[in-house]
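Apart from one protein chain that is not included, each protein chain of the complex appears where it belongs.
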Amino acid sequence: MIPVSFDYKRANSVSDAISLLQQHGENAKILAGGHSLVPTMKLRLATPETLIDIGGIMELKYIEDKGDYLAIGSGTTHCMVESSDLIQQKAPGLSQAAAQIGDVQVRNRGTIGGVLAHSDPQADYPGVVLALDATIVAQGSGGERTIAASDYFTGLWETALTEGEILTEIRIPTDSANANSCYLKFPQPASRYPYVGCAVAMSASGGSCSDVRVGLSGVGEFAFRDSGVEDSIRGQTLNESSIASASAKAAQGRSVLSDVFVSEEYRRAMAQVYTKRALTQLS
Amino acid sequence: MGDLIGKSVKRVEDYRLLKGEGKYTDDFNMANQTFAVYVRSPHAHAKLVNVDISAAKAMDGVVNVFTGKDIKDAGIVGSICGWQVDFKNGDTMKEPGHPILAVDKVRHVGDAVALVIAEDKGTARDAAGAVEVTYEVLDAIVDPKAAAQDGAPQIHDDVPNNTIFDWELGNKDETDKAFKNAHHITELSYHNQKLIPNAIEPRAALGHYDISDDKYTLYTTSQNPHLARLIIAAFVLSIPEHKLRVVAPDVGGGFGSKIFTYNDECGVLWASKQIGRPVKWTADRTEAFFTDCHGRDHVTDAKLALDADGNITGLRTKTYASLGAYLSNFSTCVPTYLHGTLMQGAYITPAVHVDVTAVVTNTVPVDALRGAGRPEATYCIERLIETAAREIGMDPAEFRLKNFIPPFDGVKQPGYQTQVALQYDSGNYEGTLKKVLKNAKYEKLKKERDAARADGKLMGIGFSTYVEACGLAPSALVGSLGCRIGLYDAASIRVHPTGKVTIFAGAHSHGQGHDTTFAQIVADEFGIGMDDVNVVHGDTDSVPFGYGTYGSRSISVCGNAIMKSVDKVKEKGARIAAHKLECSPEDLEFENGSWTVKGTEKSVGFGDVSLTAYVPHDYPENEEPGLDFTSFYDPANFVFPFGAHICVVEVDKDTGEVKVVKYFTVDDAGNVINPMIVEGQIHGGLAHGIGQALYEGAVYDDSGQLLNGSMLEYCIPRADNMPLFETDSTVTPCPHNPLGVKGIAEAGTIGSTPAVVNAVIDALSDYGVKDLQMPLAPQRVWAAMQQAK
Partner (left out) sequence: MSVNGTGYEHDVEPRTLLVQHLRDNMGLTGTHVGCDTSSCGACTIIANGETVKSCTLLAVQCEGAEIKTIEGMATNGKLHPIQESFREHHGLQCGFCTPGMVLSSWQLLERNPKPSETEIRHAIEGNFCRCTGYHNIVKAVQDAANKG
């Protein structure tokens, strides 16, 4: 219940945070909302020597329409994402995911940047940002760079962020597929993390699928785009049979998590069920 | 006599609880207090090679660190078992010790090996991490049936085959005959899984030894402070009983898990004397998962015999019950006298035989958890009944109505003697079932279900018609069965000079609303206001020796102790009133708070009589002053609530998810003091029972690791898992206690688990699924459907 002692530094700006990170090196951790990090520190599974609190940096809390994309500051809380009219309109899948994270208290405090930087295999957002073809913006001492979501998740608890970098913004393209997106989740009953979280963004015209992106959270060691499903349904007339054969490809060829509570077989089956439901919903 | 009994009076305790002014154990602090943390074993079964406390002890802010050797050297053996159940052949029950801190071996994950005491919580936690323990890991055993087999790892040196006792009840020969002659036999084999209580307030203790008057004080999360004091003083720490005060203040839920006197609390009290300062310990949730006594964990084979007409002719069960790694206080009576004795249920079953083997396993100790034995019995019977009805093609409601024990009120008709020792007090089983059928509109419901199925949706209807035994219990009876304590309760009524009243209750309230219910009884009986009565409980320095609150006993045992004291106040009051009114007590009637000379308007009020009792100037000769009585009520029998439940579920064909969409109950707990509180108890009980059916259950791996030892893995029902409940009641008074009351806190749990499972099996009937193991997690339900395909 009580973390190991650490030093606490409050960053007042992004540049402040970057220089603090440089100063304290690999034993420092960034504290955003704290809802991923503090619980692991309480159980003494994480024992950083220094915490750099970026939670107070107001310049990281925003949702803006930039024309081609929506810009979401990494300090934006799940609650802000959930209730933003802009996101509901241009990327409803993202607000649906936000609305299903944890519970109200967690959504009031937890941030989108915190979740993405953590890359928890059981988080909701990763599959969604993949399906929305988002871009992650990171800042480090060398300046700013952008990372495509498809290059961002690199492993269990691992991302393309390098040491000394801070995730500052998430960019969601305002394309027609994202405007027609959804997120459906099959939760683990106790934690309510997704056993399967399926995000789909799809543009359709004249009853057929012109473009589609499918992201799955919770299924594998890290979230992934499911090209098997995408390739199967893209260009097809949207009907029961095309959706059924596309969703049957969910997680195919992927390594899938399994444990004593949920077998690989079941998780694969649920990936198919939820993919089918998501595709059906958007058709 | 007044108008309070039977009314849904709003609770008097709510103001402070709602304002955050409740005082729970962890809310208390003492000057100069220290903080304790237990170092616990990460292994389920291991030799304890070495416990090195030197680094921990050297840390700044560490006051002291104790090991098992320290406590053993002090001659302390640890907590005890309060119920002796001997082997079938007469051999004495095996009773391995349970040291406060492990000495030679650890026997479950969470077994304590050292106690660290420091100036603050953080330091205590840090120092606990610095205690270096060397283990030699041994093979573990977690399955109750496997534990009893030859060659299983032996957990205690003096317990061969890990078997604490074997036990049977009923008539074996008659039962064998019934099965031999059966027209149809229904069989089920299942694991009534291990449950983890998870009262939301974790256990805590604040112990203090005051050298100036050689007196100990222990604030603790207990459902029964006097029992805790008795066990600690007389058996664990050998403290003169009058030198120990145990206070159980507000307690944040118990559900059985806070009945027991745990070693942890004893260790805190002992350590406070060693260091000469108060010691506070509060479990964190992880610790609670690994140390609060779990419930259930029965592996059972059950059979039901029927004749050609669909009459039940026999029931036979064989159960392996795990008691966990050590014997908790009442662990031994749960699978026996609280389980086997209920095996007849609500049915005329002419032959019953129950066989139980109780074993130790490398798991957290098992003891009473909401229902305690009766949910296991009811699950067995009600699953068998519904399965049998399905197998012979009879409607489950009709099958029950055919086999029910006919109504008996215990007055005009005698109590009903079962084949398994108990005599039911009163019952009208068909009454509750018929009423719930009507409330649920059963015929319409069946049509809805069939229409849903035709539409490709899986809907199911499940029943449960339970009888339970609570209000524990006649002391002499349980004593003859091996219980080492009494099971009466006690209450004092102190009428103050101004006519205000304080009730000192032996029962303890941790959500049951005693401050309200008990006050209702007394205010009603005395014709005074609710505001004129308050209830004191939970402090051994002020309340008489009662055995506390568990087994749905507060109203039926302590409530009737209150009634005895009420009667004594009234009798003495009448003598004082008669003196004032210059008549004889027999000429008086007491109504609306006044004694009136029958047929006249001459009367004297309750307040006048109270004042006279304490200012006895004009007073009856040879009458003692004061108006203050203590009574002990030892019940004549258990009380036997009963009821009928209907559960309606929908199963998601694709995922196996189960949703309880409707839930109907008709419960009969005899007379009711406060219907609002009774309904609240039913709701909470239902959530526990539904929780077992669908969500909860400890999962161990073969090495004895608990795989779901946190709230992130062990599923506790949340608001969106539950439906609104449609509750109703019938009233069949208890014939043998003054209030005519039974008990209701466990009934919801006891009745609901099989109703939910029966409903899911019904929903899956097109798949030919006969049985499923609990909890009915989506994967299990899905897998059963896949298999059927």
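Each chain carries a letter (A and B) given by its place in the written order, and its residues are counted from 1.
The rule is short, and it goes like this: a contact is a pair of C-beta atoms (placed from the backbone, for glycine too) under 8 Å apart; a residue touches a chain by one contact, two chains touch by 3 or more.
Computed from a predicted model, the values in this text were never measured in an experiment.
Novice: Out of all the chains shown, which come into contact with the hidden one?
Specialist: A, B
Novice: For the chain that's not shown, point to the residue among B:202, B:335 or B:396 touching it.
Specialist: Candidates B:202, B:335 or B:396; residue touching the omitted chain: B:202.
Novice: Which of A:13, A:88, A:108 or A:174 touches the chain that is not shown?
Specialist: A:108
Novice: Which positions on chain A touch the chain that was left off?
Specialist: Given the touch definition above, chain A has residues 1-8, 10, 31, 34-35, 38-39, 42-43, 51, 53, 55, 79, 102-106, 108-109, 191-192 touching the missing chain.
Novice: Could you list which residues of chain B touch the chain missing from the display?
Specialist: 10-11, 13-15, 17-24, 26-27, 121-122, 198-202, 250-253, 255, 282, 284-286, 510-513, 676-677, 679-680, 683-688, 710-712, 716-720, 722, 724-725, 748
Criterion: only the chains that are shown with their structure count from here on.
Novice: Nearest whole angstrom, what separates the Cα centre of chain A from the Cα centre of chain B?
Specialist: Distance between chain centres, rounded to whole Å: 44 Å.
Novice: So in the complex, which bits of chain A are touching chain B?
Specialist: Listed in rising order, the residues are 1-2, 4-5, 43-44, 186, 189-191, 260-263, 266, 269-270, 273.
Novice: For chain B, which residues count as touching chain A in their complex?
Specialist: So the residues of chain B touching chain A come out as 121-122, 125-126, 129, 284, 286, 654-655, 695, 699, 701, 707-708, 711-716, 777-779, 782-783.
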